[in-house]
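Heads up, one of the protein chains got dropped from this complex, but the rest are sitting where they should.
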Amino acid sequence: MSSQPVLVADGVAKSFGPVQVLFGVDFDVRPGEVHALVGENGAGKSTLMKILAGYQPPSAGTIRVDGEPVHLSGSGPAEALGIVLIHQEFNLAEHLTVEENISLGREIRRGFFLDKPAMRERARAALAELNCPVDPDARIRDLSVSERQMVEIAKAVSRSVRVLIMDEPTAVLTGAETEVLFRLIRRLTAQGVGVVYISHKLDEVKAISDRITVLRDGRRIGTHPAELLGHDDIAQLMVGRPMSDLFPPKEPPPPDAPVVLEVEGLSVPGWVRDASFQLRRGEILGFAGLVGAGRTELMEGLMGLRHRSAGAIRRDGQPLRVRTVADAAKAGIAYLTEDRKGKGLLVGKGLRPNLTLLALERYGRVFIDERKEAMALDRAIEEFDIRLKSPDALVGSLSGGNQQKLLLAKTMQVAPQILIVDEPTRGIDIGTKQQIYRFLHDLARRGASIIVISSEMPEIIGLSHRVVVMRSGAVTGTLSGDDIVEAEIVRYATGLKGLKGISHDPVLHA
Amino acid sequence: QQKVKMGVSIPAATHGWAGGLNWHAQQAKAKLEKQYPTLEVVLVTARDVGRQANDLEDLVSVRNIDALVILPFESAPMTDPVRAVKQAGKFVTVVDRGLTDPSIQDLYVAGNNPEMGKVSAQYIKQKLGGKGDIVVLRGIPTVIDNQRVDAFQEEIKGSQIKVLGMQYANWNRDDGYKVMQDFLSRFPKIDAVWAQDDDIALGVIEAVKQAGREKEMFILGGAGMKDMIKRVMDKDPLVPADVLYPPGMIAEAMEITAKHLVEKAPIKKEYIIEATLVTPENASKYYYPDSPF
Amino acid sequence: MTQSSMPELARKPSAGFDLKLWGPFLALAGLIVLGTLVNPVFLSPANLANVLTRTAFTGIIAVGATFVITTGGIDLSVGSLAAFTAGVMIVVMNALVGPMGAGWPVVLVGMLVAVGLGLVAGLVNGLLVTKGRIEAFIVTLGTMGIFRSLVTYLADGGTLSLNSGMRAVYRPVYYGGLFGIPTPVWVFAAVALIGAVILYRTRFGRYCAAIGSNDEVARYSAIDVDRVRLLAFVLQGLCVAIAVVLYVPRLGSASATTGVLWELEAIAAVIIGGTMLKGGHGRIWGTVVGAVMLTLIDNILNLTGAISVYLNGAIQGAIIIVAVLLQRGTASKR
Partner (left out) sequence: MTQSSMPELARKPSAGFDLKLWGPFLALAGLIVLGTLVNPVFLSPANLANVLTRTAFTGIIAVGATFVITTGGIDLSVGSLAAFTAGVMIVVMNALVGPMGAGWPVVLVGMLVAVGLGLVAGLVNGLLVTKGRIEAFIVTLGTMGIFRSLVTYLADGGTLSLNSGMRAVYRPVYYGGLFGIPTPVWVFAAVALIGAVILYRTRFGRYCAAIGSNDEVARYSAIDVDRVRLLAFVLQGLCVAIAVVLYVPRLGSASATTGVLWELEAIAAVIIGGTMLKGGHGRIWGTVVGAVMLTLIDNILNLTGAISVYLNGAIQGAIIIVAVLLQRGTASKR
């Protein structure tokens, strides 16, 4: 561990125009270590990493590789030095295939021509190492976000790397996938690769890292050996105040609470088969499952965003026709997508139009009342603690977590009675997470019903009154009360429990 | 009984004069097919040289024509494709725009472009008394346009007629209007406009009227569009004359060719339609109110 | 919750002059200077009125095109639609002169017919794009051929001319004016203003930009993507109709050559004005400036005798590139 660092940032500062986001940050990575970088949303983690990997030039300060100062003019030179970054936001060309993306910029050639079999093989191997069943010939645009994340990881580790920087690689991965990733990280570090690991999942950080650096408001607060910091210490260093309990105490709805939404036998061709569940007033219903279980597709089918081949939807006992998101909105149902960049936000536009896009009719019948919009934005910024350096910032320039907060704020604009959130805290820091959990909790207490799809087991367990577990496109079980524990969920999610293809809801029908 | 097939290939109706051409060709087709029951007329139109060459191939190889009447989109490029038709043993009538190798054609029916420029120049010279300032609006950059303009300039040489400005107006009314508007802004005194084509002339008339400068100048167009002939007939001072370049020449060519095909009538090798000056005296002779042109 | 506190940071990063935004206007100013140098007549009110009046047709069409392009579409059929609409309008008015006599009622009916036709044509384009799921480029390439052909057919290959009595009645719509400014310029200004209000201040305008920048996000935001796309084409059809209503009284005729290449001019005006061809971001005022620039270039070339007529097109092309180069180049250097 005392070996010389491979990669060093010396007093790195960064400004975007007049906005300074990093202030003289020191950071280093040693061979064979996992160095975690934590901090609140917008603290400057991603920016620092982009500078280390050559994607952006620092405004001041030096980058050293093996002790030598380097000028990384683009990602090419950095990769040549073995520094590889997995972006927080996807960095994949949607129209190209998995293999083409994995090979992009490093194609294998035989003579003048591409050696496609070799590249396909390389992609397959990289994916296999991650236990990821994605077809190398599939197009990125047809993949789910979790699959895309796996492709990103496969792309990074298939290069010859000395320093691997991972910017929230597990934000959309479930525990099982995360385990695979950790095994991979351990293998790499054993080979002497230095790893930088950014995550808001502090348990992961504790579990995998050797050292932890905390960043706050663009400044380094400190670097500590991981074994010296507890979960709560990290949280406190990050947010600058002691953290109370992450989850508010559960308040399940009374058993006779009316069923507000009932889904029966819903099928989405190719993804979901015969799924049924019920949602009560004031209830938080968790949806658990492995990557690819089809939870997202089920909800998108429900919302009319995907073609349904079968299924009935009842709202307050009345049959409901949902063909478009607008139909759902009229019935008081809103959905927060897991794909924030592809389906959630217009990254090339400002915050205000993004915030109100889903509920624009509330801002004027014919003409948009921009003052009202601006007020709504101020309120959203306050309520969801969105940190931005300039009010006319484009959404694309917000930090990942802050984008997610904006997306949540956008979804809430329709004041839904039924809120379906898919990976709601993806990339959100622990302090804000707590706020969001409280927010959801209060919402439910005031009579709204919430469906939470999450890859974070603690989130599912900490929030849900009941949990539906899916596997391979089918509902395999529903848990409630004290049954909501990790081991039980995993049993249903992996097929150890619950008959394959069981479609009814055992708890509710009992 | 075996039918005799006559192929007719002309430019598509992309501007007024060509529109007149299309109309006359269709009229002639109807008339000739009625007149000669054994005759079939295959009429094709093309919107560029390449397509016209394609049309000739199709007429020979799949429509199996016996004779071709063609008004070439342009002379030089169409020479070889027409030669190929000739070599396939077909009778060839060329209309208006002569091929670079006249030995290919069996019959030539034409207007006379240099003559048209010359007649126009003579008229303007005479009407202005050999002295004055004029502007010229040209057609589309083509050989036809060059022939007319060259002959025109040749003819005014030595006189005191001064060409103040010359721009392409593409045988198009809108362009004629725009270019003339700008000429009117640019030149405080214009004695005459040679618009060379009646479509352009119509645009010019509107521009001149808008500027309120009708008294200052007169306009000479060309082709023999019915509206223009009517103005000449009605003694419109703005349009004292017109020079003929009748699109109806295609009909004439078709008739002569058909007659030769069916009746084996003997023919002259060349029919040149003179670039007649239309004046109020003879205008009624050239007025066809039913034609679209 | 902790208030985001960044007090030391200026609110606007681009406190100065936004060249990306003002580029088209600068380029326009440059052209005006050039024009004045070439010929002082350029600045005469009469010449400026001419230029603006001419711009009206393609300008109005370009306002519509701004919407279509903002949604990520394209409409190649506008020029031939203009010709077809003008043709039908003339035929209808000529037919009505008999029963109704030459007067304003006939003109009004003609205008209604034009507007109706424009709307229907826009609807057809839009339906083929949205329901037929064909690329806008192909749909409108097809309808471009169809409309052009129909007007040729209607005119029997020649020119359709408005009855002369009607022309006298209708003329002022083009040649008349108010406060010394020609009617078409007023109409153009009104269309641009309304276009700007729709694009910038209404839900529909927002939706157009949202769809053009990411139609999936739009769909997930409860926007009826097909309906907005359709409406953009309908709006384009309406703009064409308005342009035609101003065009017909100018020369009182329509033929197969009417409106040829207007689509290219309209799209060029839109793009020069700073709207992105890929959609997502529309700029009406930029479009207006773009359209004026294109007419100005023609006008300036006509006002000088210095250049061989053959080279007009080259100068035009070069000016377009240089104007945009200056405006974008400076902007990106910031």
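Note that the chains take the letters A, B and C in the order they are written out, and that residue 1 is the start of every chain.
Here is the rule we go by: a contact is a pair of C-beta atoms (placed from the backbone, for glycine too) under 8 Å apart; a residue touches a chain by one contact, two chains touch by 3 or more.
As the structure is a prediction and not an experimental result, all values here were calculated from the model.
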Margin query: Among the chains you can see, which ones touch the chain that has been omitted?
Written below: A, B, C
Next item on the list: Have a look at A:D26, A:E107 or A:D392 and name the one touching the chain we're not showing.
Entry: A:E107
Notebook entry, point to check: For the chain left off this view, which of C:L43, C:A95, C:I134 or C:A168 is in contact with it?
Noted result: C:I134
Check: For the chain left off this view, which of A:F27, A:W271 or A:Y492 is in contact with it?
Finding: A:W271
Next item on the list: With the missing chain put back, which residues of subunit A would touch it? List them for me.
Entry: 55, 74-76, 79, 87, 91-96, 100, 104-105, 107, 109, 112-114, 116, 131, 133, 135, 176, 179-180, 269-271, 273, 290-292, 294, 472-473, 494-495, 500-501
Note to self: Applying the definition given at the start, please give the residues of subunit C touching the unseen chain.
What the structure shows: 72, 74, 76, 128, 132-135, 137-139, 141-146, 148-150, 152-153, 156-157, 264, 267-268, 271-272, 277-278, 308-318, 320-321, 324-325, 328-329, 332
Next item on the list: List the residues of subunit B that touch the chain left out of this view.
Entry: 12-13, 22, 26, 42-45, 48-51, 53-55, 57-59, 61-63, 73-81, 100, 138, 140-143, 145-146
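Following the convention adopted for this analysis, only the chains that are shown with their structure count from here on.
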Margin query: So, comparing C-alpha centroids, which chain is the farthest one from subunit B?
Written below: A
Next item on the list: Just give me the whole-number Å value for how far the CA centre of subunit A lies from that of subunit B.
Entry: 72
Checklist line | Separation of mean Cα positions, subunit C and subunit B [Å, integer] | finding: 34
Item checked: Inter-centroid spacing, subunit C versus subunit A (mean Cα positions, whole Å) -> 44
Check: Where does subunit A touch two or more other chains at once, residue-wise?
Finding: none
